[in-house]
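The complex appears here minus one protein chain, its other protein chains still in place.
Note that the chains take the letters A, B and C in the order they are written out, and that residue 1 is the start of every chain.
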Amino acid sequence: MTHKIAILGASGYTGAELVRIIATHPTMEIVALSADRKAGMEMSDVYPHLRAYALPKLTTIDEIDFSQVDLAFAALPHGLSQALVRDLPRSVKVVDLGADFRLRDPAAYEKWYGQPHVAVELQKEAVYGLTEFYRDEIREARLVAGTGCNAATVQYALRPLIGQGLIDLDRIICDLKNGISGAGRSLKENMLFAERWTNVEGYAQGGKHRHLGEFDQEFSALAGRKVEIVFTPHLVPASRGILADCYVEGDPKAIHAALARQYASEPFVTVLPYGQAPGMGHVTASNQCHIGVIADRKENRALVVSTLDNLTKGSSGQAVQNANLMLGEEETAGLMLAPVFP
Amino acid sequence: MTHKIAILGASGYTGAELVRIIATHPTMEIVALSADRKAGMEMSDVYPHLRAYALPKLTTIDEIDFSQVDLAFAALPHGLSQALVRDLPRSVKVVDLGADFRLRDPAAYEKWYGQPHVAVELQKEAVYGLTEFYRDEIREARLVAGTGCNAATVQYALRPLIGQGLIDLDRIICDLKNGISGAGRSLKENMLFAERWTNVEGYAQGGKHRHLGEFDQEFSALAGRKVEIVFTPHLVPASRGILADCYVEGDPKAIHAALARQYASEPFVTVLPYGQAPGMGHVTASNQCHIGVIADRKENRALVVSTLDNLTKGSSGQAVQNANLMLGEEETAGLMLAPVFP
Amino acid sequence: MTHKIAILGASGYTGAELVRIIATHPTMEIVALSADRKAGMEMSDVYPHLRAYALPKLTTIDEIDFSQVDLAFAALPHGLSQALVRDLPRSVKVVDLGADFRLRDPAAYEKWYGQPHVAVELQKEAVYGLTEFYRDEIREARLVAGTGCNAATVQYALRPLIGQGLIDLDRIICDLKNGISGAGRSLKENMLFAERWTNVEGYAQGGKHRHLGEFDQEFSALAGRKVEIVFTPHLVPASRGILADCYVEGDPKAIHAALARQYASEPFVTVLPYGQAPGMGHVTASNQCHIGVIADRKENRALVVSTLDNLTKGSSGQAVQNANLMLGEEETAGLMLAPVFP
Partner (left out) sequence: MTHKIAILGASGYTGAELVRIIATHPTMEIVALSADRKAGMEMSDVYPHLRAYALPKLTTIDEIDFSQVDLAFAALPHGLSQALVRDLPRSVKVVDLGADFRLRDPAAYEKWYGQPHVAVELQKEAVYGLTEFYRDEIREARLVAGTGCNAATVQYALRPLIGQGLIDLDRIICDLKNGISGAGRSLKENMLFAERWTNVEGYAQGGKHRHLGEFDQEFSALAGRKVEIVFTPHLVPASRGILADCYVEGDPKAIHAALARQYASEPFVTVLPYGQAPGMGHVTASNQCHIGVIADRKENRALVVSTLDNLTKGSSGQAVQNANLMLGEEETAGLMLAPVFP
C-alpha cells in the first residue's frame, strides 16, 4: 500500500532532503510539494539535482487537496507551522520538522522563541520526535515534532547517562562542530561561501541557542531536577554533519557500557568500541548516528563523541523514520541508505 | 534470487563505493571482500562509514572460494586484473573497474600503459562497459571492462555527435574539472589535503593522459577515421564529480537535438533544456549523468557540458549497472539513489 | 613622503583587500574609508580580520574632505563610479576598480552594461589599467580604470600572441576556473556556502559575460581586426584565484618564447619553463601572475595557462601597482608580499 505524502516547504534544504529520501522509499509517494514564494516552478528549477525524478510542480499550501494526503511533512520556517497544522484536517498525520511543537511548555516556548504559541492545544498533543526514546508514543501520534539537529546529536550521547545517574549533572559541556547546511538556504552575509570557507567560528555561545530549550526540557525531565548544559555550536567549512564533543564527569567504562546497552539493537545508532571516536564524515547522507567514548587521563572524566548528518538523522531522515511508525511501516523502510564517503 | 558477489580490491574508493551501492541492492549479496595488504581487518576498520553494515572480513584473493561466487567486481590497481581474471573459473562473471581490458588492441595497450598485456585473449573477449552504447553485448558478456571515469563523462557528451557527423572532428577540445577522489587512496604528496584545498591545477595536459587511449579507440571507430581530441583534466577542491566542458564546432541546435534524442529513454542520462548547463554538485553520489548544450555567440560553435560522479556513474555505479544486465536483473536495480545536495 | 588615500566602497572584498595591502605599504596612509550602508561602523565590525590595525571609521562618501586626499580607490558596484568620479575635485587622482571606465566606446559600454554612460568625457580620458601594457600612460593619468579580473588573467596569456600574430585569431578558447570571492559580498542564493562547496559550475557561457567587452576592445585593437574569443568562467569551491586555460592554434615553442621575452623583466609576471603549467594555489594573496605553455600531441596546438589572485593582481593589487606609478613611487612598493601556501 502506498502512502500519499505532501511536503510543505519543499524549497528548503530539509524539504529537498525529504524528496531525496522518499525517491527510493518503497511505500511513500509524493503527491504535493509546496513552496509559497516559488509556487509554479518545477522542483528541478529549484533543485537541479532532482531533475531526473518525476515530481509534482511546486504549489502554494492553499492549492493542496489535503483529502488526498495521508501524511504531511512540514519543513517550514519556525513559527509558521502552528496555525497551519491547527487548520489541517485531522485525517492528515503531520511530522513537523521545525521548532513549533518541540517544547511542551508554552512559557518555555515564549521564552526561547520570543512570541506566544498560537496552537497551545496541539503543543500538548505533539509527541517529541526522538524516535529511539519516544517510539511507542510516535506510533500512535497524529502530530510529531521533529527534534532540533543539535538536540538530537547531543541527546543520543547523554540521555542514557543522565537517566541512569552516571554523570555529574552540573558539569556537562558540549562543544559542537556543525556543517553549514544547518543554517538553511536563507540569505545571510555570513553564510556566503567566501565568508565560511576558511573560517571556523562559534555562535550563540554562552547559553543563547534555542535548542537549549529542548535540552533543558528533556534532560530536566530525565533527571527529575533542573539540568542546564553548557553548549557551544561552531560553523565548520563543511556542508553536512554535526560532531558533538560532550565532556562529562563520570566513570568512562560505565558510560560506555550504558550507551552500548541502550543502543544494542537500534538500527540507526552505533556505539563504537571503547576508546574510539567517530568522524563527522562517516555518517554523511545517512540516517546513522555514531557514538564513541574515550577516557581522559584525569580520573572520572570522559569524552562522549556523537555524530550524525543534520539533514538526515538530524532532520529529514528522522522525520521519515517517525512517519514510517505513524503509517504502520517498518521503521527502517527507505532509510538504510549507506553513508557517502569520501 | 540473490546473486553472490565478491569485491576484489575492496579497500580502495571504488571498492567502498561498490559496498555502499550494494548495501541497498535488492538482489546482490556480498560474500567476499579482498584487500591483499589489509587482509584480516574488518571493513569497518578500513572504512568506518560502513560500520553499521554486516560485511565479511577482508581476505586475500587466494582465500576466496570462487565456486560460491556468481560475479566478481575487480577494483584493483591497473595491471593486476589481467592475470587474475585469466585464472578465475569461467563460471564467475567479472566486471573489471580498472584499465586492463578497456583497449582492444594489444599495441594500444602497450603504448598507453608501458607494458605488454598478459591476457590478450581476454582483452579481445572483454566488452567495453559504457552501458548505454554496449547494452546488448554486456548482457551476454562474461567479462566487462569498466570505462575510465573521464572517458565516460566525455563520451556521453560526444558519441552521438561524432557518430552522426555533426561536429568538426579535428577541433574537439575537452576541459575537465575533476574531484580528487579520482586519484584514489594511494599516498602521494600532491594529494594531501593542504596541497589541494586552495589549488586548482591541470595535469597530464597536452595528450599524455591514459584515458586518451579509450577516446582514440572509441571515437575513431565511430567516425571511421582517426579522431584525436584535445583533453585537459584538472584537480579541483572537491571529493567527487567530473564536469567536462566540450568545445565543438557544429550547429548547437542540431547538437542538442541529437543528444536529446539519443538519451530520451535512458534512465541515467538526462539532457537539460537547450541553453542550460549542469553543475557538478547536482549528480553527487548518484548514477546520473547530466548534459547541457549552449550556443556560443560565434556561429557554429557549441559548448557541450557533461557531468557525473566519478565514483558512481564513472565507476562503481556503472559497474553495478553492467552487472545487473549480466545477471539478468533490471538495469536500474539498486541504482535509483538520488543525488546528495547540498 | 606619505600619500593620503581614500577607499570608496571599503566594505566589499576588494575594499578590504586594499586595506590589507596598504597596511604594510611604506608610503600610503589611509585617511578615509567609505561604505554608504555601513557608515558609522568600525571597519573591524565589518571585517574582524582587520581588528589589529588602526583605521578610520566608515563614513559616507559625502563626509570625506577630498581636499585632504591625494588618491582615491573607487571599489564601488558597477555604475556608481561614473557620476562620482565626475564630481570629484580634479586634484584627486582616481583608480577605479569597477567596470565604469574600462570600455572606451560609449556604444560598447551601453551594449554590455545595458545603460548609457553618464560621464563620456571621463570615459575617453581614463587609462586602461593593465599595468604591464599601459605603464607610460598610467604614470601620467589622473584616472585609471582597473581591468576585470578575468580580463587580466586572459590578457596576460594572450596579448603578446595576438599582437605578434602567433595564433589563429578565430580559434581562441578560454576556459576559466574562478574562486568565489569574485562574486563579491552581495547576497545571492547561489553564493551560499552549501550551494557552492561541492559544486563546480559554469556561468555566462556562450558569450554573455561582460568581461567580453574588454576582450573584444583590447584584442581587436591589438590585431587590427575584429577578434572574438570563446570564454567560459566556472565557479570552483575556493575563495581566491583564477586559473585560465587558453587553447590556441599556433606553434607552442614560438608561443612560449614570445611570452618569456615579453615578461622577462616584469616583477609580477613569471613564465614557467616550457612544458610546465601553474596551479591556482601558487599565487594566493600575492600580486603575482604565473603563466605556462604546454604543447599538445596534435600539431600546432598549444595550451597557455595563466593564473592570478582575482582580489590581488586581478583587482586591488593591480590598483595599488597603478597608484604607485601615478604617485611617482616604485611600481613594486608594498606589493612584494609572497603568496600564501598552503
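Criterion: a residue touches a chain if its C-beta (ideal position, glycine included) is under 8 Å from a C-beta of that chain, and two chains touch if they have at least 3 such contacts.
Owing to the predicted nature of the structure, the values given are computational and were not obtained by experimental measurement.
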Quick check: which displayed chains does the absent chain contact? A, B, C
Per the touch definition above, residue among B:Val120, B:Ala194 or B:Ala223 touching the missing chain: B:Ala194
Omitted-chain contact residue, chosen from A:Arg171, A:Lys188 or A:Lys253: A:Arg171
Touching the left-out chain: which of A:Val85, A:Ala126, A:Val305 or A:Met326? A:Val305
What does the interface between subunit B and the hidden chain look like in terms of residue numbers? 13, 179-181, 183, 185, 187-189, 191-198, 237-239
Absent chain, residues of subunit C that touch it: 13, 16, 19-21, 23-24, 47-53, 181, 239-240, 267-268, 270, 272, 278-279, 281-286, 288, 290, 336-342
Touching the hidden chain in the full complex, which residues of subunit A are there? Just list them. 171, 173, 175, 177, 194-195, 197-202, 205-208, 212, 228, 230, 232, 234, 236-241, 243, 245, 247, 277-282, 284, 294-298, 301, 303, 305, 341-342
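Operating definition for what follows: only the chains that are shown with their structure count from here on.
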Line, ring, star, complete or other: which describes how these chains touch one another? complete
Any idea which chain sits dead centre by C-alpha averages? B
Centre-to-centre distance between subunit C and subunit A (centres being mean Cα positions), rounded to whole Å: 45
Distance from the mean Cα position of subunit B to that of subunit A, given in whole angstrom: 35
Which residues belonging to subunit B are in contact with no fewer than two other chains? 239-240, 278-279, 281-282, 284, 341-342
